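Omission of a single protein chain aside, the complex is shown with its protein chains in their original locations.
For clarity, chains are labelled A and B in written order, and residue numbers in each chain start from 1.
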Amino acid sequence: MNGITINNISKSYPLKKGKQEALKNIELTIPEGELFGLIGPDGAGKTTLFRILTTLLLPDSGTASVNGLDTTKDFMQIRKEVGYMPGRFSLYTDLTVEENLNFFANIFNTSVKENYHLIKEVYKMIEPFKKVRAGKLSGGMKQKLALSCALIHKPKTLFLDEPTTGVDAVSRKEFWELLRSLRAEGITIMVSTPYMDEASLCDRVGLIQQGSMMGVDTPQHLRNAFGKKLLSVKGPDMLQLLRQLQAMDTVEHAYPFGEYHHAVLKDAAFLPELPANIEVKEVEPDIEDCFISLMRTHAG
Amino acid sequence: MKQFYNFVIKEFIHIMRDRRTLFILIGMPVVQILIFGFALTNEVKNSGFAVIDLSHDERSAQLIDELDASRYFEIRGKFQSVESLEQSFRKGQVKIGIVIPSNFGKDMERPGGASLQFIADASDPNVANTLINYANAVVLDFENNINGEKKIPYTIQTETRMLYNPQLKGAYNFVPGVMAMVLLLVCTMMTALTVVREKELGTLEVMLVSPLKPLKIIIAKAVPYLLLSMLNIASILLLSVFVLDVPINGSLTLLVGEGILFILVALSLGLLISSSTASQQSAMFISLIGMFLPTVMLSGFMFPIENMPLPMQVVSNAVPAKWFYIIVRSVMIKGVGLKHVWKETLILSGMLIFFMAMAIKKFKVRLA
Partner (left out) sequence: MQDRAITAEKLTKKFGDFTAVDQISFEVSKGEIFGFLGANGAGKTTAMRMFCGLSLPTSGVATVGGFDVYSENEKIKNSIGYMSQRFSLYDDLSVIENIRFYAGIYGMSSKAIRVKAEHILKGLELEAEKNMLVGSLPLGWKQKLAFSVAIFHEPRIVFLDEPTGGVDPITRREFWQLIYEAAGEGITVFVTTHYMDEAEYCNRVSIMVDGRIEALDTPTGMKKHMGVGSMNEVFLQLARKATRTEN
């Protein structure tokens, strides 16, 4: 059975002049038990898609189902079966860690005791602070509490909208480790992130930009599909080097990439002639390179 | 049901942890009643009055004496023309003038009766209105005294208000007014704010994606404020009776029942505001400008409605507090029963149904 099915969903928001298309004809199928990453920058449409799947918004056209239930017709049933963590921290800051958790367990007609095994791993990291008000926790702790609250009713499907945004690197790593272990429990997880480097931690990823799904596949397949030679270049004057690369006929596209510049070569092009003090090596494309390349093809 | 109960408990925790707001909600009615009852009372003592007596007979002299003798008025001058009276107004010496037409005494004995004209300094309409009312009461007294001696009653053409408030106590007007104001503030504004706060926090988003019925969430949020308002009614009534000596002449049950009706109207207004706004700031703004100001201005408790231009009088009918104010005044001070306020009660009930239906219709089970 499929955990999540999305058929040709579109959604736009009215603006003063015209409208803003948040999602354009999205097609997606996520099998049960998959850890799926929705990767794209701010404003790509990630949150809108989450809200449609969690029954908070109706699509303009198209249909979607979660756990085999229609998001429009069976919305009350879906609300019983899914866990949702919105992009903003959405717990009661004036309640303590423990009070928040008990409250969420209660509104889902369950108790913390009943499903403690599910949240044990997350909760034990925040348990020392259980008498502390949620508003006083650090960013990483807040995210862990929010995850506990979203999990407490043993949802079949878990929606996490940018859980790692604004969280420091250590907490991010811990959070992903938690998601991997939840996946082992058989929960379908859909998680969105603006960080390209988190793609490799997902079973499959969808690259989304300006409301369009540019590609859906495993991270490895996406990289294999890059299909062009990619060079990593470094020199003493990086700005000069970048301008030089961008001006070359054999280079399709060149851009800064951390300490290096990346240059995508035109089909079957030879390595360009560069001075000896320039360090050049051929590299495997990163998900970010793939994203850039897909953005360019989609922009036309 | 357990979900609902737990939700209400959670709301109470929010209220209890925000001590400052809680203190204001409980302390405000007390402070307001005391301020209005003592400091701001528009009971006016020994105000200057002037007379233009065109009659110069026994009766007119009697009336002037009686006005001067009352503790509200003190004669400051006698004039022959309205122009000289106006000058005295401008100097601020007198607040009210009485014009006694010629043949006043004789007219009283005629079937049509005599007439009197009051001219008040309306730069402070509140004081002016109060003084007119006082003067009317004195004239009425005067009339009654004379009629006691005669078999055929004499009549003097003046409108008499404050008929049921012979001591003319200011606090009588304020108690129902403050009650309406406080209930509106606690129920409408606080309810609107508490729902919108969850919208702002993003917690409403999570609540919606839960098996809780959205309407249940809203009602659960209103329950603590309902209870808090009941507490406020109690404290206002206790203070009125024991500190301000305002008696409860009518049935206490009826009074409390009407109070609950008004609370429900205010709550549904609060819910309506909360479902139409997205930020605490705009909820606050709408509650204050849209609800609080009309209540103060148009309910009749600060400024008499009968002195307003006609359009304003029409608008005042849409202000729930106006009807509540009439009800409380009637029940508490006149001591009348439901059969005298059924019309106002019906209007409030109609408003309740209307606002509740609007609030439910506008409430969304989704985000947009």
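What we mean here is this: contacts are C-beta pairs under 8 Å (C-beta built on N, C-alpha and C of every residue); 3 or more make two chains touch, one makes a residue touch a chain.
All values derive from a computational prediction rather than experimental measurement.
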Contact set of the excluded chain (shown chains only): A
Touching residue (missing chain; options A:Met1, A:Val170 or A:Ala247): A:Val170
Touching the absent chain when the full complex is considered, from A:Met1, A:Ala184 or A:Leu239: A:Leu239
Contact footprint on chain A, counting only the chain that is left out: 15, 40-44, 138-141, 165-166, 168-170, 173, 194-197, 209, 238-239, 242, 255-259, 288, 291-292, 295-296
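Following the convention adopted for this analysis, only the chains that are shown with their structure count from here on.
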Averaged-CA centre spacing for the pair chain B and chain A, given as whole angstrom: 58
Interface residues, chain B side, partner chain A - complex: 2-3, 6-7, 10, 13-14, 17-18, 201-203, 205-212, 365-368
Residue ranges of chain A in contact with chain B within the complex: 51, 54-58, 75-76, 79-80, 82, 84-95, 99, 103-104, 106-109, 149-150
